[in-house]
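Below is one structure, written out as structure tokens; comments come after it.
Removed from the display is one protein chain of the complex; every other protein chain stays in position.
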Amino acid sequence: MADVITYREAVAEGIAREMRRDAAVVCLGEDIGAAGGVFKTTAGLIEEFGPERVWDTPISEQAIVGAAMGAAMTGMRPVAEIMFSDFLACCWDYLANEIPKVRYMTGGQVTVPLVVRTANGGGLGFGAQHSQATENWALTVPGLKIAAPATPADVVGMMAAAIRSDDPVVFFEHKGLLAAKGAPAPPDHVVELGRAAVVHEGADVTLVALAAMVPLALRAAALLAEEGVEAEVVDLRCLVPLDMRTVLASLARTSRLVTVEENPYQGGWGATVVSVVADEGFGLLDAPVRRVAGECVPLPFADALEERVIPTVDKVVAAVRDLTAY
Amino acid sequence: MADVITYREAVAEGIAREMRRDAAVVCLGEDIGAAGGVFKTTAGLIEEFGPERVWDTPISEQAIVGAAMGAAMTGMRPVAEIMFSDFLACCWDYLANEIPKVRYMTGGQVTVPLVVRTANGGGLGFGAQHSQATENWALTVPGLKIAAPATPADVVGMMAAAIRSDDPVVFFEHKGLLAAKGAPAPPDHVVELGRAAVVHEGADVTLVALAAMVPLALRAAALLAEEGVEAEVVDLRCLVPLDMRTVLASLARTSRLVTVEENPYQGGWGATVVSVVADEGFGLLDAPVRRVAGECVPLPFADALEERVIPTVDKVVAAVRDLTAY
Amino acid sequence: MDTADLSTDTAELLALYEQMVLIRRTEKAAHDLFLQGLVKGTTHLAAGHEAIAVGASAALRADDYVFATYRGHHHAMARGAGPEECLAELMSRATGLCGAKGGSMHLTKAATGMLGSYAIVGAHLPMAAGAAWSARLRGTGQIAVAFFGDGATNIGAFHEALNLAAVWKLPVLFVCENNLYMEYTPIADVTAVARPAADRASAYGIPGESVDGNDVVAVRETVARLAERARAGDGPALLEAATYRHFGHSRSDPAAYRPAEEVERWLKHDPLDIARGRLTERGVPAETVTAADERAQEAVRQAVDAAKNAPAPDPGDALTDVWADGGAAWRT
Partner (left out) sequence: MDTADLSTDTAELLALYEQMVLIRRTEKAAHDLFLQGLVKGTTHLAAGHEAIAVGASAALRADDYVFATYRGHHHAMARGAGPEECLAELMSRATGLCGAKGGSMHLTKAATGMLGSYAIVGAHLPMAAGAAWSARLRGTGQIAVAFFGDGATNIGAFHEALNLAAVWKLPVLFVCENNLYMEYTPIADVTAVARPAADRASAYGIPGESVDGNDVVAVRETVARLAERARAGDGPALLEAATYRHFGHSRSDPAAYRPAEEVERWLKHDPLDIARGRLTERGVPAETVTAADERAQEAVRQAVDAAKNAPAPDPGDALTDVWADGGAAWRT
């Protein structure tokens, strides 16, 4: 086993492990076969599993996700790729109205064990239509599980849990992390969906982050430590199930909360976290809650502009400084 | 002028006033012509303005909203109808990726003055795919204005503002209010977007509501008054621009906040309101913040089930009682 | 004459006829119950469309998959749902097909391969392609059939599903129930070709056929032929079945937008009449047909009573069945 693997390799590895384990797992998406995916996150799959398990599709997001749904109802465990998470909008009916509702509206008759994987997030200068962090879109719809790993090992472990889940899972792979390296996942690694992780301990403030915001929060924590501020960093890992228990437990230690979100402030997931805290954790709070989130604008192309509108280490540090001064 | 008009009539009236004023205003949508719309919210338009200004479309939500966008870029002020707000998912790419972004990503070269009108909300036993309150979907996307009137006069006044706006507006007409009656709008009535209204004054708690939740909050306020609890009811009217100034001002008087939202708790708009309050209004709060929102499930068909999952007067009263006991 | 004396073919036709009458009676009951306020929300009745559901179902294997629309009562029943569980669903009873969570627009009987009724136009077409893909992957020889309206042919999902099904040579049939109208707008006003479904088949390089959708025998034969082709691995087909709805689009719509002459002409071309004519041609006595009518009528009468007497769902059920574990928890 390699010493480290990339997040990108972990995606393919995570899928491959499940395909080896379960013949019902099949993949479909644009350019995922011979091309190995435009992000190379399906590299090697067609070579190992052949074209009967790895299917190239037309540019037809509705057909991709709709077909995955039909297959999931009838005994398969499809893993559908939507190339960029922005394009979830092109098949939103399936994510919003069909997949999360069919079990409920049939009184439990139909189950859809599928995974929709997608490359999420910005910071790479891809502009307004290829850079969004859209995990908050999925959060508006009850009935979807939402996974967004931050490390290669979590990618593998959460992919296993997602594919084995009998519920539909939207799996956000962060474009900004694809080249990031980390420890490989041990054999049979499964990370249960809905378990947040305290990835850095600290007594002064809780930073709640997701995906690419986790390493960013960790860098902020390191800087803050130099100033004597001990930040605890919680990697949520999933938005649904949302592990509020871990967040509230951390808050009980720190009494201060900052969410670090890439999605825009308006309608962002941090708002839901904060609203639970403002209700159930009100008595724990010693200071206002702050959200470091994307600005409420489309994402601009130029680095200098993009940097201005997405969270940065500096913005997180500044928000924490502000709060600890409260 | 009639003594009272229905919310339904107000929609057609609001559109007609603008069509009379401005030849650039044209309507398109499914069954909006001779049929007058499935909710009769475009009744009379084709008779008054003819088929060159009121266009029946195929069942092609992408074409409807996409064509509206193209027309808006080129000198028209289209008013597109998406029959049920659930179907926004069928043209979500336009609402999420195209319309709200094109001005920004072209550096301000292109402007899209259009309105997408849609029937929103539940309580009528239409089941999982025809009952959702989807205003929170729109809130996840910067670049859309979001209007959701609660009274006939506001329908007319906000429709005028929406159609005259040079920005794209998603206009949510609540199905549960269509038959509701109210004072007609005076001539030339315009309600500026982004101005919340305090529709009932009270010193003990602020209820922030939208659309059909406004009369519900008012009924709750009436019941609470009998118990000696004075609830202030804020009708947000718009989610974007979001009138936090009015909310915070009310909170300064009451020190307690309950949001009343029809959309699901997870990812609901109340979370954004609460997160602003938990930051900027933290010092004003004397008690936890509570959100009365839809349960995080698809909407069930049967009345007895639907009642269980959407906000009711009883749930609002219970939430307020709880808080005032804090 | 006892039905045992009929030739197999004729006995089968009589059975199909009786099934159609059962559906018609159930639809009529649904309409009456709606007007009485016992059915909430909405209904989209398929009275007039019975031959398509019954004829197609007769041509399918028991394990084939069917996907229908909000106008789907006939498909649920043709795939084995009884009038009681259907009406109970419409009447918000716990004994309804979907436990009263679905309602009229979402009748589903997964146990018999009727995988749902979908209320967003066209959304189920890719799903049917996916079920066919699954059958192909599992090598079961099953096929999938998606029924949809003429109006659905103009939505994007139609195009994507057809192309995918053709490229992947999936065993799926797309059956359009062309009743000439979307809700209130004539389909011809909003569609670029005369036959909204069949005239699009060439864009996917697949067969596009038309059939009299009110003739249960013609439907059965055509679907059987296309199903065999699909099962043999020759790929999907598009079938356009001409029909007409007897009621309005939904609820109590009087369908005043339809010319009287057109309505009259179509009511004369009724699927039950056509089947009855065929039975008569084959020498089935009038009493035998009437007996079938009466059995259906009685079955529906009993179903209405039973549904009326069935219990309402427990409000607590509103919080079950989101997840496969039966629950609805979205957070810890």
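When the chains are written out, they are named A, B and C in that same order, and each has its own residue count from 1.
Going forward, contacts are C-beta pairs under 8 Å (C-beta built on N, C-alpha and C of every residue); 3 or more make two chains touch, one makes a residue touch a chain.
In this text, all values refer to a predicted model and were calculated from it rather than measured experimentally.
Considering the complete complex, the chain that is not shown touches A, B, C. The chain omitted from view is touched by exactly one of B:71, B:220 or B:299, namely B:71. Only one of B:102, B:233, B:297 or B:323 touches the chain withheld from this view, namely B:102. Taking the complete complex into account, A:305 is the one of A:4, A:23, A:252 or A:305 that touches the chain left out. Contact with the chain not shown here comes from a single listed residue; of C:190, C:216, C:274 or C:299, that residue is C:190.
The omitted chain makes contact with subunit C at the following residues, 154-160, 162-163, 166-167, 189-193, 199-200, 202-206. Where subunit B meets the chain that is not shown, the touching residues are 26, 52, 55, 57-58, 60-63, 65-76, 78, 93-94, 97-98, 100, 102-111, 113, 142-143, 165-167, 194, 240-246, 276.
Mapped onto subunit A, contacts with the missing chain fall at residues 30-31, 33-35, 38, 56-62, 86-87, 89-90, 124-130, 266, 295-298, 300-309.
Just so we're on the same page, only the chains that are shown with their structure count from here on.
Each chain's centre was taken as the mean of its CA atoms, and the one lying most distant from subunit B is C. Inter-chain centre distance (subunit B to subunit C, centres taken as mean C-alpha positions): 36 Å.
Here the CA centre of subunit A is 30 Å from the CA centre of subunit B.
A straight line joining the Cα centres of subunit A and subunit C is 40 Å long.
Shown for subunit A are the residues in touch with two or more other chains, namely 93, 97, 100, 104-105, 142-143, 240, 242. Multi-chain contact residues, meaning those touching two or more other chains, occur in subunit C at positions 98, 100-102, 106, 118, 120, 156, 322, 328, 330-331.
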